[in-house]
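With one protein chain held back, the other chains of the complex are shown just where they sit.
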Amino acid sequence: MSAIAATPRVAEVRRLVTFAVPLVIVAGLLVVMYAFAPNFFRVNNLINILVQTSALGIMAIGMTFVMVGGGIDLSIPANMAFSAVIGALVMREAGVAPGILTMLLTGGLIGLFNGVAAAIFKMTPFVVTLATMTVVGGATVWITNSQSIADFPESFFDLMLARPGGVPLAILILLAVALAASIATTSTIFGRQLYAIGLNARAARVARVPVERVLLITYVVSGLLAGLAAAMLTARLGSASANLGNDGVVLDIVSACVVGGVSIYGGSGRPIGAVLGALFIILISNSLNQLGVSYFMNLVIKGVAIIGFIYLDRLTAGPGR
Amino acid sequence: MSTLVGQARRHGFLVVLVLIFAFFSLVTPHFASGANLVAMLHTMAPVVLMSAGMALVVLAGKLDISIGSIAFLSSTFTVLLMNDLGVHPVIAFAAALVAGALLGALNGFIVVVLGINPLIATLGTMIAFRGVALQLTGAILIPLPESVRALGNLSIGPVFVDILIVALLVLVIDQVHRRTVFGRQVNAIGNGEEVAERIGIPVRKRLFLAFVLSGLLASIGGLIALVQVGSISAYLGRGMEFTAVAVVVVGGISLFGGRGNILPGVVLGALTFEMIENGLNQMSANPYAYRLVTGAIIFVAMYVDALKSGRLQSVRRVALGSS
Partner (left out) sequence: MSAILELRGISKRFAGVAALTDAGMTVEAGGAHALMGANGAGKSTLMNVLGGVVPKDEGLILIDGRPVEITGPRDARRHGIAFVHQELNMLPSMTVAENVLIDELPTSGGLVNRKAMRTLVAPILERLGCTFGPDEVVETLGMGDRQMVEVARALAGKPRIVIFDEPTSSLSDREKRRLFDVIGRLKADGTAIIYITHFMDEIFEVCERVTVMRNGQRVGSGPIRDYRPADIVALMLGDVHEQDRLRAPQVVNTSPMLEVEGLHNGALADVGLTLRPGEIVGLWGLLGSGRTEILRALVGLDPIDRGTIRFGADGRLLPVTPRELHAEVGFVTEDRRGEGLLLPLSVASNISFGNLDRLLGRLGLIDRKREQAFAQGFADRLRIKLASIRQPVRTLSGGNQQKVVFARWLGTQPKLFLLDEPTRGLDVGAKTEILRLTVELAEAGAAVLLVASELEELMRVCDRYLIVQRGRITGELPGTADKDMLLQAVSEARPVERQAA
């Protein structure tokens, strides 16, 4: 009870720190970029960064739903690659619309599978999605024989790479998804129930929240968004392959969420934060790349960053959690 | 000295193993030959060792998914020390072991001292360690010196030396788990960390050491794989964390901690996957089918594990006044 008075300030400090640290890092980086690689600031490069952020951001939004509920979905990249490959095969046979629909549907079904296992059968989310990742990843490699699938109808690229008003469609999709996710989390009953479960599943149950159903939905959403990311990446890269879902992507997604203030313990974080986190990750990769830091050191920096941010999250987490 | 549950688990599992063996023996001509059996043991040696390390951490109720990267990074040190600095192979190998233990200690530090969820902590170090190793090797294939490469096929009679080394080490680890204060207390922590804390077990110390040992065993496993392959490449240890989790679960060690034994669990688990891979190879099946089958097996094993622990958890306190 004595902690009551201190709590608001702790929460404020926490919010400040979790926002300020990534901002300071980005600001420092931009200064360095300005001095050493002024090309970075060319409009084309900046737009390119946003386009690169789009798929990662959308997957991070999916992860946000799962993580707010206290779970984790490691199968997102594998799911994305699998959906891309299945959808690509369908697209070559049946056309663009069935192809894209297949991607969404495949992603959603795999998410449903995860959700049933984690929410209904109460298997550990980390392990369930790890297994899904292995199975789905294996299936993707098998189906494609480790080859890329290309040769899509031109109309696919015309659609996905369109630039209405000069803005690439990918960025618009990201904004639309971020907006929808923000509304879903803050202004729907589902969203309120989700945060309640993540904060305190027991209290949620007492308050009549259908815990299993809500958690199930989070995995389906995460799967659907993986399918959407599949369509976007396939169009951008011009091909679908198992490599879309390599190990590094999982880490990028988790990092984006954690940097964006989504707690791995559930109950806090916003989709928009995850998108900013994704932007942060891409900015760092992109700028380090331009500074001549190797991709491998990039990995090291990301690995350290994720641990650092989780530590920060833990340090600043208020009492009573 | 085993419970009914454990026995049922082991027997049910042995049936599957025998079925797999029988199946491949029937459909392929060379599967059941002595030479192929030795070859399988040879191939699975590093997996067994790394899974044994993982098993220690899993028995404590945690996971260490950085072991593949630890194997890669510590082997990288060995190769660079030998190739670039001309260090004697024995010292270079010793350096790898020290590196493995230190990297494991770093994991332990992050988990125990910084208090970070072990999954996220080792996910981070997994990527970071691999990044360092790739940076050092430039992600290219570096062959071992001729003299060291010869070790890979060193054998006593028909049995490869690395099989013997691994057999010996796994025996030791199994005894560490079964017969030392450390091993028993790790097992106790896996039974319930809070309970262990209340009883007075030094939980933090034990967890830290479990991560150190996991790192050490990962580095030895990495060295064995390195010598077998004869060169270091970006693929060394990749995906090993998932294989090890799979081996551990299929070997009957619960991911919820505190249940199962390293022997024979880890060996049987590794053998399951090795037989499937080897058999599918001999059938000239699509090599990628292996990953799919593996994943399916992991899933089933995990589901069984969850069911079992669910049932155990549902044993509730009995009646107050059951008159």
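Letters A and B name the chains as they come in the text, with residue numbers starting at 1 for each one.
As a convention for this text, contacts are C-beta pairs under 8 Å (C-beta built on N, C-alpha and C of every residue); 3 or more make two chains touch, one makes a residue touch a chain.
Here the structure is a predicted model, which means the values were calculated and not measured.
Contact with the chain not shown here comes from a single listed residue; of A:A94, A:A203 or A:L291, that residue is A:A203.
Among B:M40, B:M54, B:A196 or B:I224, only B:A196 touches the chain that is left out of the view. Among A:R192, A:R236 or A:R314, the one in contact with the hidden chain is A:R192. Where chain B meets the omitted chain, the residues involved are 1, 3-5, 175, 179-181, 184-185, 187-188, 190-192, 195-196, 198-201, 258-259, 312, 315-323.
Seen from chain A, the chain kept out of the figure touches residues 1-2, 4, 7-8, 11, 183, 186-189, 192, 195-196, 199-200, 202-208, 267-268, 318, 320-321.
Throughout what follows, only the chains that are shown with their structure count from here on.
Chain A and chain B have CA centres that are 30 Å apart. Within the complex formed with chain A, the chain B residues making contact are 63, 110, 114-117, 119-121, 123-132, 134-135, 139, 238, 242, 245-246, 255-256, 286, 288-296, 298-299, 302-303, 306, 310.
Those residues of chain A lying in contact with chain B across their complex are 72, 117, 121-124, 126-128, 130-132, 134-139, 141-142, 145-146, 247-248, 250-251, 254, 258, 264, 294-304, 306-307, 310-311, 314.
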